[in-house]
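For this depiction, one protein chain was excluded, whereas all remaining protein chains were kept in their positions.
For chain A:
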Amino acid sequence: MNCYHCGDPCDVPITANDKNFCCTGCKTVYEILHENELDNFYNIAAQPGIKVDVNHQSYYDFLELDEVKKKYLFFENEDIKKIVFYIPQIHCNSCIWLLENSPKLYEGVQNAEVNFTDKTVQFTLGQSVNVVDFALFLQKLGYAPDFSEHKEVKSKNKDLIIKIGVAGFCFGNIMLMAFPEYLGMKDTDSFRPLFLKISFFLSLPVVFYSGWDYFRNSYIGLKNKVVNMDLPIVLGLLTLFFRSSYELYVYTGQAYFDSLAGLIFFLLIGKWYQDKTYNHLNFKRDTLSFFPIAVLKKEGMQFIPHKISTLSTGDIIKIRHKELIPCDALILSGVPAIDYSFVTGESATEYPEQGSKVFAGGKQVGEEILLQVVKNTDESYLTALWNSTAKNKKQKENRLTALSNNLSKYFTLFILLLSVATAIYWFFVDPRLIWKSVSAVLIVACPCALALSLPFTYGNAQRLLAKSNFFVRKMDLIDGVEEITDIVFDKTGTLSNSNKTALTLCGNLSSSEVNFIYTAVSNSLHPLSINIKDYLEKNDSPSIVTLHNFSDQVGLGLSFEIGKDRYKVGSKKFTQQQDKVDEGVFIAKNDEYLAHFNVQHAYRTHLEESIDELKNEYEIHVLTGDNDKDKKLLLEQYGIQNSHFNQSPSDKLHYIQKLQSEGKKVMMIGDGINDSVALSESDFGIAIANKSHSFTPASDAILEAKSFHHLSNYLKFSKWSKSIVVTSFILSFLYNAIGLFIAVQGIFAPVFAAILMPLSSISVVLFTTLSTSILAKRLF
């Protein structure tokens, strides 16, 4: 059974209007839409809704801050304001439809326009609309606007498309002019000077506009004493251009303008392929972006939102229900119930005393509390840890550039030596042929096909991986997968599914007691109560009985009386069973332990097979913030020997560093902020997310949870892609070798260049694209 709104499977559906919903969040959204006659939302795409994540709700007070206003408000007059929200959850046509119909849903909204590619919406709001309330309303619908600073700089080369257009235009027309020559038509000889002149003028914008980046890059490279891939390309381009211009001048009728334009055209297409990124995905969240942008700070008698970076020691701040504590602080008042699962990965809630210290990253559950700041956010444990690993991140970038630069260094050297050798040879044999053969060598050597191999293979691989829900941040990173020797998993949320819980009843309950508990949980809407009700219905056939003095204490548990006995069902603290190891729901009779429901996150389906496949090739490790109650299970059922428990974020970081110091290449797979430091330190960090637009820490790739079992195939695919690159390298070297063989003999003709160069480029593109596609079809 799947949720009518979001399509998630629901074991215990909530029904409304004969439709099933997985949670009250989804039901609420449906009801809002239904009331406003927007049911069409569900007709455009099936189950288009976004599950409202109750654990990640933001307060939007900070939108009132002038600094933040600048970011979203771009026009305002007396009547209206125009704002742009970034809403990463936009994913289908229904989303577009719903958001553009928001004037029907929210009074004062005059217009809404979605940009699907950028995931932004431009709203025109009447001045009566409060932006904070409006943002909260969108959040309630599942479209929470995101204000964290993140967007990767859009393609550096904004004009690339125009450059390709110009190059294509000139390439086509020059080919038209060269056509009679290809066919050897003698009766057009009288037109040849005209054709050549037109070709010359058409080639000018190609070389000096479209191809300008190659000149600039190789110049920058030379200035920094690096021989990059652009240098041999520029050598080829210049030789082609000047030799052809010379031929035009002396009128021998042998020009290479068509090859020149075609070369630049193909190279630019390769570049365009390389520049394609997933603009809508966010791979760069550092620890700070997990914290709210602003927090309520006491000023005089009032609490006013302030940016977190402006907090200083001694400030008094107010933390509301489900809000994150932004910095280390002392508790002044209120009932603190802090959930540190964000930081530690462990799910138990802590109940510190008043006056004691709480740490950044904890989440308050329950009523408001007042805190006094002890340390700035920058100095808090997680942020400091994050900043300490910054050095390693630079190294991971640009590894491919390094590879191709190395290659081109030898390549350029070889070509220069070869041209010198050719020149010397012809000097003795036939000095008239020196320039002809040397320029032919430089032209043919132009590593066009070579330069296309990498972007087309990895670009296509990246696209195919994304199609099956594995999003790699940069195509260069695929190259690094081959070296991975060890895989480190986080447990909660990675190996186990944090949205699914498995219950087990420990202890003995008499059948009448089962009935009591069944009745009690039936009267509660807490998710665990619903789970227990479901569990009891499955295992027994309980019936409803009468309870006395029933009370539901929110956040703690249930209590009721039967005869003289007082029963409590609820948290460890509520039932006074703090000495127990397990986590879950405890049952006490007259404050004596009776039984408990052990709550565990269920492990992912097919986990056993996935681990088995990975074990053949990689060393598997598990690091978790949880206690070691699962150690036996991990060892016996999944055969994982290297499992470490009670690991703090810095323990995880040190573990990865230790492996790396042993010369191992480590892949880390995790999901939360507590893994973020380890993810960025590892050689390849994968963040697990329920949906690709979910809130994930900085990583090299995002893997959608439902495709977790494909992991070993993704890795195999990446390795094979590398072999494809190597093969296409060999292929393009072969073309160059044949061309060079002819060129050194001084018999290289323009027609030959016009055929060989596009042929080599196209065959490399075809080979890489086809072979990656076929491979992907086989594997997933």
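The rule is simple: contacts are C-beta pairs under 8 Å (C-beta built on N, C-alpha and C of every residue); 3 or more make two chains touch, one makes a residue touch a chain; residues count from 1.
Please note the rule applied: contacts and distances are computed from a predicted model.
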| item | value |
| --- | --- |
| Choices "ABC transporter permease", "Monooxygenase", "Cbb3-type cytochrome oxidase assembly protein CcoS" or "Fumarate reductase subunit D" - which one is the UniProt name of the chain not shown | "Cbb3-type cytochrome oxidase assembly protein CcoS" |
| Contact with the hidden chain (one of A:Asp118, A:Glu619 or A:Glu704) | A:Asp118 |
| Given A:Ile198, A:Leu238, A:Ile316 or A:Val335, the one touching the chain that is not displayed | A:Ile198 |
| Per the touch definition above, residue among A:Asn2, A:Thr28, A:Gln47 or A:Asn173 touching the missing chain | A:Asn173 |
| Selected residue (touches chain absent from view) among A:Asn40, A:Ser543, A:Gln576 or A:Thr605 | A:Asn40 |
| Touching residues (missing chain, whole complex) on chain A | 37, 40, 93, 96-97, 100, 113-118, 161-162, 165-166, 169, 172-173, 176, 190-191, 194, 198 |
